[in-house]
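Okay, structure first, notes after.
Missing here is one protein chain; the remaining ones are kept as they sit in the complex.
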Amino acid sequence: MARVEIVFYSAMGHTEAIAQSVRVGLESVDGVEVGLLRVDELADDDAWARLDRADAIVLGSPTYMGGVSADFKRFMDQTGSRWYERTWMDKLCAGFTVGGGLSGDKQSALQAMHVFACQHGMIWISMGVGVREPGLDRLSSSIGMMAQAGNAPVAETPPAEDHATAEAFGARIARATLRWGLGRA
Amino acid sequence: MARVEIVFYSAMGHTEAIAQSVRVGLESVDGVEVGLLRVDELADDDAWARLDRADAIVLGSPTYMGGVSADFKRFMDQTGSRWYERTWMDKLCAGFTVGGGLSGDKQSALQAMHVFACQHGMIWISMGVGVREPGLDRLSSSIGMMAQAGNAPVAETPPAEDHATAEAFGARIARATLRWGLGRA
Amino acid sequence: MARVEIVFYSAMGHTEAIAQSVRVGLESVDGVEVGLLRVDELADDDAWARLDRADAIVLGSPTYMGGVSADFKRFMDQTGSRWYERTWMDKLCAGFTVGGGLSGDKQSALQAMHVFACQHGMIWISMGVGVREPGLDRLSSSIGMMAQAGNAPVAETPPAEDHATAEAFGARIARATLRWGLGRA
Partner (left out) sequence: MARVEIVFYSAMGHTEAIAQSVRVGLESVDGVEVGLLRVDELADDDAWARLDRADAIVLGSPTYMGGVSADFKRFMDQTGSRWYERTWMDKLCAGFTVGGGLSGDKQSALQAMHVFACQHGMIWISMGVGVREPGLDRLSSSIGMMAQAGNAPVAETPPAEDHATAEAFGARIARATLRWGLGRA
């Protein structure tokens, strides 16, 4: 049994909707338990303990001004003592982001998540889905998963293809987490 | 007369000390007025008005977990309406950061500042000092200015060379701002 | 009179077509002379002399495997002596890239151009066009200009909107170059 936590920030609900699709993908693989944590729930020590026990951590944030949101960055900054203690060393990590444009500097937000993961000594799972796979990864991202949302309700945007991509990404993370867990001596 | 605002976050005082050295460099050039703004002073509309009037904005933040601090990111996110209205279009912009390591992912923090500046349509001033100039730019940064601070009081760290580099960077920003202002039709 | 050189690599013609549209935009502004240089013409000393005399240099490359093409990188690496001598210090610089996907790691290619420009001490012109401007910047890039091309002839792809964006970007670069030239003491 592998344990994956999705830690995310969502203001308008679009990033939360993508987080739910990543969860669906993760849970589609036998042997994986998934938790969702909003960064504003992290006042709670139990929430931090869940992250400490996780085999993999998935990071999710909207792209604001070319980076993760300030609330998500607060979460990142709060991990300083875990960074110092190497608490998250060798966990798997992956990231997704949601923005209003087709490209829109979303890659910068994913780069920020990747640097963060590497500071903790984690192992980074690339997007890895969608090439030559019709109906997936319409934005052609590779570092992590990108979704694009317009100024419309969550029922309308991001489009179905982005949700399908999020599910495929979740399934990939689940398989990698099981494999990484099995390989532990 | 050109007006430059330095907007920064500092928790321990090291980034503020570098901001002061950037200011010294800026003020060493005739015809330049300089203001310092802590991001926690930006609750005040007058502070925002100062940024709106500035010919150049200098960004300063410690590097935390491979990016700007959460408080500095909050400031960035708060500029969304100015981004939409193109209020800061064609201003000059530059950035500096302070971190504990020699390299230490400080470049990521400067990249985040650069993307932010470009989202606003600003023009980015590179480091531009120090090559073949003994005693300057010991960390060999080019996107913006880097200083390195240990766990010691502000009187001891960052070292004098970093302060000299900050002054040279400030003088460069001042000259560019005057030139950019003079060229306006 | 300001002089702008566009230095680019193009294998299939799509990047060259965008370079031509950037040129149209540059030449739409009175007082700006424009040259185009393919990186494989740089065996010629005269070509390098043109770059040395330019007031602004515009960089253009397809995005290959998440970065500029190897031929374009060769050009970058060949500038080492100019970097050492600070020959291009304080020139203006901007960049554009063409890739097959909507996002597709094109931002990484533009970041590579920006770091290169900053190593030379140049000043970076952001995209700066297209927000709230219908028909421009459909990919919502900010560091530089992005175009997207499919596997089709140059007459069909990139689409007309990308060419219009390239023209607007060229005009912006022209205006900045004139202003920067006028401001020189």
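As written, the chain order gives the labels A, B and C, with residue 1 at the start of each chain.
Basically, a residue touches a chain if its C-beta (ideal position, glycine included) is under 8 Å from a C-beta of that chain, and two chains touch if they have at least 3 such contacts.
Note that the structure is predicted; figures quoted are calculated from it, not measured.
Enquirer: Using the whole complex, pick out the displayed chains that touch the missing one.
Expert: A, B, C
Enquirer: Which one touches the absent chain: A:Leu36, A:Ile123 or A:Val154?
Expert: A:Ile123
Enquirer: Touching the absent chain in the whole complex: find that residue among C:Thr15, C:Gln111, C:Gln148 or C:Thr165.
Expert: Touching the chain that is not displayed is residue C:Gln111.
Enquirer: What chain B residues would touch the chain not displayed?
Expert: Touching the missing chain: residues 66, 99-108, 138-143, 146.
Enquirer: Just checking the interface: what residues of chain A touch the absent partner chain?
Expert: 83-84, 86, 89-90, 111, 114-115, 117-129, 131-132, 142-143, 176, 178-185
Enquirer: Counting contacts across the full complex, list the positions on chain C that touch the omitted chain.
Expert: 64-71, 73-74, 76-77, 79-80, 83, 105, 108, 111-112, 115-116, 118-119
Just so it is clear, only the chains that are shown with their structure count from here on.
Enquirer: Looking at where chain B touches chain C, is over half of the residue numbers used by both copies, so same, or under half, so different?
Expert: same
Enquirer: So, comparing C-alpha centroids, which chain is the farthest one from chain C?
Expert: When every chain centre is compared against chain C, the largest gap points to A.
Enquirer: Roughly how far is chain B from chain C, centre to centre by C-alpha average, rounded to an integer in Å?
Expert: Taking the average C-alpha coordinate of chain B and of chain C, the gap between them is 26 Å.
Enquirer: At least two other chains touched by the same residue of chain C: list those residues.
Expert: 142-143
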